[in-house]
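A single protein chain has been removed from this complex, and every other one stays in its place.
In this document, chain identifiers A, B and C correspond to the written order of the chains, with residue numbering beginning at 1 in each.
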Amino acid sequence: MAAPQAPTKPAKPGETSMPVIWAKQLGRLIGAPIGSVIFAFIIGAIIVLITGGDPIQAYQGLFCGGIGLFCTGDLYSSITPALEISSTIVFATPLIFTGLAVALPFRAGLFNIGAQGQLTMGAIAAAAVGIHYASWPGFILLPAVLIVGTLAGAAWGGIVGVLKAFTGAHEVVTTIMLNYIAAFFLYYLLRGGPMQLAGQPEISANVGAGAQLPHFLNGNGQLFGQPIGVYQAHTGILIAFAVAVLFYILLKRTALGYEIRAVGQNQRAARYAGISVKRTLIITMLIAGAFAGLAGGVEIAGLSHQLTIRYATDSTGFDAIAVALLGANAAIGIILAAFLFAALRVAGPVMQGNANVSQNLVDIIQAVILFSIAANFLRTFKIRLPALRQTPPGEDAPMVATTVTELEDTEPSEPAEVGDTA
Amino acid sequence: MQLIGQILHLLITPALWQTTLESGVLLLLPALGGVISERSGVVNIAMEGMMLTGAFAAVAVAEVTGNPWISTLVAIAAGGLMAVIHAVVSIRFRADQIISGVAINIFAFGITAFLNSKITNFQGFNPVKPSAQLPYLHIPILDKIPFFGPIFFDQNIIVYVGLFLLVAVQFMLFRTRLGLRIRAVGEHPQAADTAGINVYSIRYGSVIASGLLSGLAGAFLAIGITNVFNDGMTDGRGYIALAAMIFGKWTPIGSFVACLIFGLGTSIVANNSTLNVSRDLLSMLPYILTLVVLAGLVGKSIPPAADGQPYTPGSE
Amino acid sequence: MKRSRLQFVVIGALLLLLVPALAACGSGGNSSSGPKVKVGLVTDTGGLNDKGFNHLAYVGLQNAMHDFSNVVGSVKESKSDADYIPNLQGFASQGYNLVIAVGFLMAQAVATVAKQYPNVHFAIIDSTPSDANGNSLTLPNVEPLLFHEQEAGALVGVIAGMLEKGGTTKLKKNTISAVGGVSIPPVDKYIAGYKWAAQMEDPGVNVLVGYSQDFSDPTKCKAVANSQIGLGSDIVFQVAGGCGLGALQAADTAGVYSIGVDTDQKADAQNVIASAVKRVEVATYLAIKDVVNGHFQGANEPAFTLQNGGVGFAPGNITLSSDITAEVTKVENAIKAGTLTPPTQRSW
Partner (left out) sequence: MSTTAPETPQAMTGDEGTIAIEMRNIRKAWPGVVANDNVSFTVQKGEIHALVGENGAGKSTLMNVLYGLLRPDAGEIYVNGKLAHISGPRDAIALGIGMVHQHFMLIPPLTVGENITLGREPVYNVDVFDTAKANANIRELSAQYGLAIDPSTRTSDLPVGLQQRVEILKVLYRGADILILDEPTGVLTPQETDDLFVVLRGLVKRGKTIIFITHKLREVLEISDNVTVLRRGKVVGHLVTKETNQEEIARMMVGRDVLLRVEKPPAKPGEPLLRVEHLNVTSEQGIPAVRDLSLEVRSGEILGIAGVEGNGQSELVEALAGTRQVVSGHIQIGDAAITNIGARKIRSAGMAHIPEDRRESGLVLNYSIADNLIFGHQRDDTFTWKGIMLRLQTIREWAERLIKQFDIRTPSPDIAARALSGGNQQKVVVARELSSKPKVLLAAQPTRGVDIGAIEFIHRQLVAERDSGAAILLVSAELDEVRSLSDRIAVMYEGRIVSFEPADATEERLGLLMTGGGQKQEHASA
């Protein structure tokens, strides 16, 4: 079919003021995520209700256990809000890193399911350095641990990028394979392999004291009625914030970020503008891997101080997908989403322990958030995926999405929006 | 030298191949589902969740009815139900099919674990009674054939069902009208539409079929190979099936070969008592092999042309 | 509009999934009187319904709640080992009287938290608390609930050895086996006793030992068991919790014998000839009882042995000949008397 051009009404200056446009954009940006979260909580409440639970008690538990609010009544007054907040910070830290590691490739049109494996490799490398050079002073050892973790993650992510760029191997499959390989490598190391602590399978020795990130609260006294040592929140969260800022700067303020976004939006136009798509994809995956690898390094240095099988068995790298999507692939959104998911994660056991509602409710809520975002995904975030050359005008522009990874792609023809507000 | 001897010894162990076939068929069922779904143009990485739902349903129903066949039917239906969600979200709402699949997987994990705790008050279901398990068939006389007997004639009934389905799906896809239409819709939905084929019906049907097959796999896992339900017990098998399908170039036979390779990997790990190598390192092998194959050393794998692309009528 | 249809579909799907749940839900928990004793149970990553020691510990907690009306129990399941410390702290910080950690893999976490909360009682199953280097620690507020698994293992080993020697088994390759989960002391002690006793009865017997590297996925143990049966094993001893159910099933399918672990497993498979029992539920119960009665032993808690009934064996579905039962009784008495001491270290 000959594609008829559908010229749109020219924007008349003054017709729509910038604040209105900004407000609309903001609404569009945060409307869906917030709506999705509310929707998911409603579904969760229904599930609790029809399985004979008390949703109010359950959600009180989620609030109290996650962010220390509403810790009242028989069930929750014994909870120390500060401790829960501290734990939420602890769990949010790796989610921010890995959320960024999923979001950056999303921006370039790649779906990184491999943050888990990249984190695993980062943790392995960081722990290996931290243990082997345990006697080094902190000002050398700590940076070394973090840098090595970062590099290992970058290498693991880079494999995905290279395979994608040069052989077209689908990154969803390659990342799944690399996740398994990393996991089994970790198991090997900790089950009879070279890093297992003697007589203690599944954990390694501790890294040197110099490799440990300081906690926010130190000392031997009591705080909020609890020994200070229980507040495990560590300065890794600051590194996470710094990386989020870096992510923002990279995307919005650097030529590279400009190119990454261009490749994600319109590969064809990017090629016309002289951007090397292959190179950009590889660099994107290297950086994404670095973020996830740093997550592993920071967890070793800040929290566990040792390598354990959690670095393959927990679901951080997968939760990161939901975090990135809920966070609209933007730095601030990812931080907020990471805190939300961490809070849910921390609150789950509180809810189960105190209100006897299975903590798996948290998984259900996460999944429903993802669903409702996915169904509205394109329209909300304008992650361009679709290959729709012509929309029969008159219908509203369909939500169209295809695999995030098409090498050739075109823009959906959507109606102009400035004119619409008139 | 000694290692080579050990390997040779391992390779002539019937148990190795018996487990290979069993694990292979367990992966084959969702892989066949994936083949059908993706041949019709809908990417399906939700086999994991559909399988898990099937496993849960099988054990829950077996606990109540004690009948393996009813349990299996319900498991198949439960997998199909998950598939309906995926189909509606990705066909009707044209959502990103991968994200929808990821959401299904998380949802299936959450809902099954939640119900598992709720129904059994955190105790878990009891192991399914032998009478409620899918039976192993010991085919008389034939199972006494040395080496081949245990491999081919001493298997769970679902292994035979799976092999039958392998042939059936291969035949359906490449020899029947329905298969022709599924492939047409997955390659070029516009062309199929102009030829008078209902693209949406074909896609809905194909996605649901993948759910039914995954549900069957769940039943096979939970009340055939084992007799319990554990939270998240599919343990990534749906993802492996997905990889096997791509490895097998979107054909049933090819997928089966890939499933056997993954099955062999599992089996070697289990049978390595004669082999002096770390199990965990051995476990990496099939994944590395898949990666190498995907990297194009063996040949590029090209998906159906419209795989993953929602169809909008009237577009070109 | 599109949105509301989606909601409809999702809700509809949920409702359908939930139908079976409606029948089964009920609420538990009787209100208690007297000074409350709050008991928190933290599972390892196997979860409550692991059909292994997490489950048994939960049974012990429930029994205690049943018997002592002032005991209030709560459970936290750990999704990964990252949850061990926060979950233990969660209970300790809420002023729980006793926090029970289930499993060897929590040894370091318990030590960390117990030091932070010296006034909270802790108990850990299968281990002593240990420091970062893996050395075991003696802490006054931690009660290690240790078992002489090798003694239970020895009893079932006697049965296995006698059966092999008797030549009445199916495959007649003079081979028996054990399927372990992960190579950790509680597992290895069972197997050590088993192997030692079997070879004591039948010096020529070949004992295969394999690990599934897993405590929950039955397919893995089943595959290991199948491999062992393929190599001629007549008797498969599962030492892998929920994973080991697969080993029992493999034995049933192949028509060889199996031996259960931790609890009486004769209901779980037809060919179970005995189970090596470790009364985790009793130990848990006793630890709670100690706190209720103010008799918390701390590091002085004695190990659970054949002598004090903490470990033992349960008969299975196959009737054993009288000479075998006699031999088992003989060995049992010798161990109780201290004249026979099964090894605790792995030797394979």
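The criterion applied here is as follows: contacts are C-beta pairs under 8 Å (C-beta built on N, C-alpha and C of every residue); 3 or more make two chains touch, one makes a residue touch a chain.
Note that the structure is predicted; figures quoted are calculated from it, not measured.
Hidden chain, full complex: it touches shown chains A, B. Only one of the listed residues, B:Leu180, B:Ile253 or B:Leu289, touches the absent chain: B:Leu180.
Residue A:Glu259 is the one among A:Glu171, A:Glu259, A:Asp319 or A:Asp363 that touches the chain missing from this view. Among A:Ile38, A:Ala242 or A:Ala273, the one in contact with the hidden chain is A:Ala273.
Counting over the whole complex, chain A has residues 1-2, 4-14, 16-18, 21, 249, 253-256, 258-259, 261-262, 265-266, 268-276, 382, 384, 392-393, 410-411, 413-414, 416-419 touching the chain that is not drawn.
Chain B residues in contact with the hidden partner, per the touch definition given at the top, are 175-181, 183-184, 187-188, 190-197, 305, 314, 316.
The rule is simple: only the chains that are shown with their structure count from here on.
Centre-to-centre spacing of chain A and chain B amounts to 29 Å, using the average Cα coordinate of each chain. Chain A and chain C have Cα centroids separated by 37 Å. Within chain B, the positions touching two or more other chains are listed as 85, 89, 93, 111, 115, 117-118, 122, 231, 280. The set of chain C residues that touch two or more partner chains comprises 2, 6, 10, 14, 18, 21, 25-26, 28, 75, 213. Residues 2-3, 6-7, 10-11, 14-15, 18, 21-22, 25-29, 40, 45, 74-77, 79-83, 85-87, 89-95, 105, 107-108, 113, 115-117, 130, 132-134, 182-185, 213 of chain C touch chain A in their complex. Residues 43, 45, 85, 89, 93-100, 102-104, 106-107, 109-111, 113-115, 117-118, 122, 231, 236, 239, 242-243, 246, 278, 280-281, 283-284, 287-288, 290-291, 294-296, 300, 303, 307-310, 312, 314-316 of chain B are the ones that touch chain A when the two sit in their complex. Of all the residues in chain A, the ones that touch chain B in their complex are 1, 47, 51-52, 111, 113, 163, 167-170, 172-174, 176-178, 180-181, 184-185, 187-188, 191-193, 318, 321-322, 325, 358, 360-368, 370-371, 373-378, 385-392, 398-404.
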